[in-house]
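Only one protein chain is missing; all other protein chains are in place.
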Amino acid sequence: MTDRGWEFATPGIPDDLFQRGQGPARVPMTKEEIRCLVIGKLRLKSDSVVYDIGAGTGSIAVEAALQAREGRVFAVEKEEAAVALIRENSRRFGVENIAVVHGEAPEALDGLPPADRVIIGGSGGRLEEILRVVASRLKEGGRIVVNAVTIDTLATSVKVLEELGFGEAGTVSLTVARTERVGAARIWKGLNPVCLVVGEKVMY
Amino acid sequence: MTDRGWEFATPGIPDDLFQRGQGPARVPMTKEEIRCLVIGKLRLKSDSVVYDIGAGTGSIAVEAALQAREGRVFAVEKEEAAVALIRENSRRFGVENIAVVHGEAPEALDGLPPADRVIIGGSGGRLEEILRVVASRLKEGGRIVVNAVTIDTLATSVKVLEELGFGEAGTVSLTVARTERVGAARIWKGLNPVCLVVGEKVMY
Amino acid sequence: MTDRGWEFATPGIPDDLFQRGQGPARVPMTKEEIRCLVIGKLRLKSDSVVYDIGAGTGSIAVEAALQAREGRVFAVEKEEAAVALIRENSRRFGVENIAVVHGEAPEALDGLPPADRVIIGGSGGRLEEILRVVASRLKEGGRIVVNAVTIDTLATSVKVLEELGFGEAGTVSLTVARTERVGAARIWKGLNPVCLVVGEKVMY
Partner (left out) sequence: MTDRGWEFATPGIPDDLFQRGQGPARVPMTKEEIRCLVIGKLRLKSDSVVYDIGAGTGSIAVEAALQAREGRVFAVEKEEAAVALIRENSRRFGVENIAVVHGEAPEALDGLPPADRVIIGGSGGRLEEILRVVASRLKEGGRIVVNAVTIDTLATSVKVLEELGFGEAGTVSLTVARTERVGAARIWKGLNPVCLVVGEKVMY
C-alpha cells in the first residue's frame, strides 16, 4: 500500500493491509476473496447508505466506503477493541465516510437513516431480531447480504428473509484456496468456506 | 436491468443480463461470482488500459470497462460469432470504451498501446506464446490474471510467469455453489471450479 | 464391470456401472466420490443392519451391502420406478442381502429389525419425523448419516439430532470436481456440493 491508501477502483484489498490487532485480541476478518464477493453481492451505488453489522476490523466497511464514495457506511460493532481497529483501518485507507457506531444491534441502529444496503457479518446470537429490524429500515429495492460462517446463520437467514417476503437474489457458497510457497512447491491452503445469503426488498 | 445499463458501482453483473447466443452457438461465459473475483484480482484503476484475451461474450470486458471508465478495454477474440456478442453486450450496458479486436492472440495484439492489466480467458492452445508477448507489452507494476479452467492452463501459466520473473500475487482456486429452488427446497448446484493465476510485473 | 460384479474390497463404484433409468424417469444418484465418503462415515461392520431411506437407484444400498456382507440392508423407497432400479442394481452386483421395502418412511420402517446404521438420502419432506422414528429404532452406538443436498435438510438434521441427544460425529461438506477431456484439454467439472450430517447414538 502506498501513502495514498487504496489506489484502485475495484474491491479486493489484500488481507495484510488491514490492522487486525495482536495476539489474543486479534479480530477475525473476512478474507480478501470473500470480501470482494460480498461487495459484489451488495451491488453498491456510489451514494449508497450501508449498515455493516458486526463490522469487526472494518475491512468490509472500508471496501464499501471506497465504492460508495458519496454514500455513508455505518459500522456497527459492540467490542471496544474492534471499534478502535475500524477507526485505525479507516485512517489507513483515507476513507472519511465511515461512521462507527459503538453498540449492539439491533438497538444500536436506532436513529440511523434508512439503509440502501446491509451486510451482516456478526449478530451475537440475535440474527433473527436483527434481520427483522433491518428489514423495516431498508429502502425498497434494497439488499441484505448475510455472511454466514455457521449452519445456524445460514438456515436462520434463509428462513427469516423468506418470512419477511424478501426476494431471493443469489445465495451462494464460496470456497477459496490459495497457493502458498513452501520451498519450491506451491501448496494449496484452504480457507474456511462461507455462504452468502442475499435478499432483496422487492418493490410492488 | 434497467434501460440505464448497470447502475451499480461494483462488479458482479448477473449472468442472464448478458447475451450469450443460442443453441450450439452459445458461447461459454465466466459466471457472475468468478467474474467479480477476476475483476478484483485485476485491481483496475479508473484509467487502466486492459487487454481481455479470448473475450468470449465480452462479460469480463464489460465489467472491466465499467470500472476503468476513463481507460480502455481491448477485447481480443477470434470467433466471429463471439465478436458480435461483445458488440451486443457493450451496447446493452452502454459502455463505449471497449475496442473489439477481431483476431487471434498474440498476433492480434500488434499495434495496441501498452497494457496496465491483462486478463487471459482463452488462449486457443497458444498460452505460453501469448504470455511471453503480453509480458513484454505490460507496463511496470502491471498485472496479468489467467482464468484457468484446465490443469494445463494452470500449470503453464504458473511456470511461464515464474520464468518471466513475475511476482506471485495471489493465485487462488474458487469453488462456487448456488442454491436453486426445486419446489420448496433449495438445492446446492456446483459451478465448475476455476483457478486464477495472478502475476505482477515487479518494478526494480 | 466384469460378470463377477464388483470385485474390489473398497467402496467407490463408478457411476456408469449403475442403472439409473432413461429420460424423464432418470433417478438422481449419489455420485461415486460422495458415495464412497457416505460409506466411510457410516462405519459399517461386516454384519451391520442398515436402513437406506430414500434409496433411489440403490447405489448406496449396493455399496453398503458389499461392505456388510453378513449384514442386511433395508432399502426403503416409495417410487415404483426406483424400486425396480434397486432390484436391477442388486442383481448387477450380485448382492443378495438387500431387502427392498416399497413404501414411505417412517411408516415403512414398521416391523424392520433395529438398525445399526441409517443413511437418509431422501425424506420426502418428512425429515424430522423420520429422524425421530429412526432414532428410536437405532441400536446404542449406532450411526445416522444424512446426505443433505439442501439448506433445509442440513439445518433440520443438525437441530433434530441435537435435540435427540445424539453425539456429533464429523459433519462435513464435500465439494468434488472431476476432470473431463474436451479435445486435448482437461476441464474441471464441478459436482453439486453435499453435506453429510453424522450423528452417533451415544452409550451411557
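Letters are used for the chains, namely A, B and C, taken in the order the chains are written, and counting of residues starts over at 1 for each.
The definition used in the following text is that contacts are C-beta pairs under 8 Å (C-beta built on N, C-alpha and C of every residue); 3 or more make two chains touch, one makes a residue touch a chain.
Keep in mind that what you see is a predicted model, and the values were worked out from it rather than measured.
Enquirer: Among A:S46, A:S136 or A:T150, which residue is in touch with the absent chain?
Expert: A:T150
Enquirer: Identify the residue among C:K41, C:R72 or C:K201 that touches the chain left out of the display.
Expert: C:K41
Enquirer: What residues on chain A make contact with the chain left out of this view?
Expert: 125, 149-153, 175, 177, 179, 184-194
Enquirer: Which parts of chain B are in contact with the chain that was left out?
Expert: Against the missing chain, chain B presents residues 151-152, 154-155, 158, 173, 175, 193.
Enquirer: Could you list which residues of chain C touch the chain missing from the display?
Expert: Against the missing chain, chain C presents residues 7-12, 14, 32-33, 36-37, 39-46, 67-68, 158, 168, 170-179, 181, 186, 188.
Definition applied: only the chains that are shown with their structure count from here on.
Enquirer: Through what angle, between 0 and 180°, must chain A be rotated so its C-alpha atoms fit those of chain C, rounded to a multiple of 5?
Expert: Superposing the C-alpha atoms of chain A on chain C needs a rotation of 180 degrees.
Enquirer: For chain A and chain C, let me know how many angstrom lie between their CA-based centres, rounded off.
Expert: Comparing mean C-alpha positions, chain C is 38 Å from chain A.
Enquirer: Using Cα averages as centroids, what's the distance between chain A and chain B in whole Å?
Expert: 26
Enquirer: Find every residue in chain C that makes contact with two or more other chains and list them.
Expert: 151-152, 175, 193
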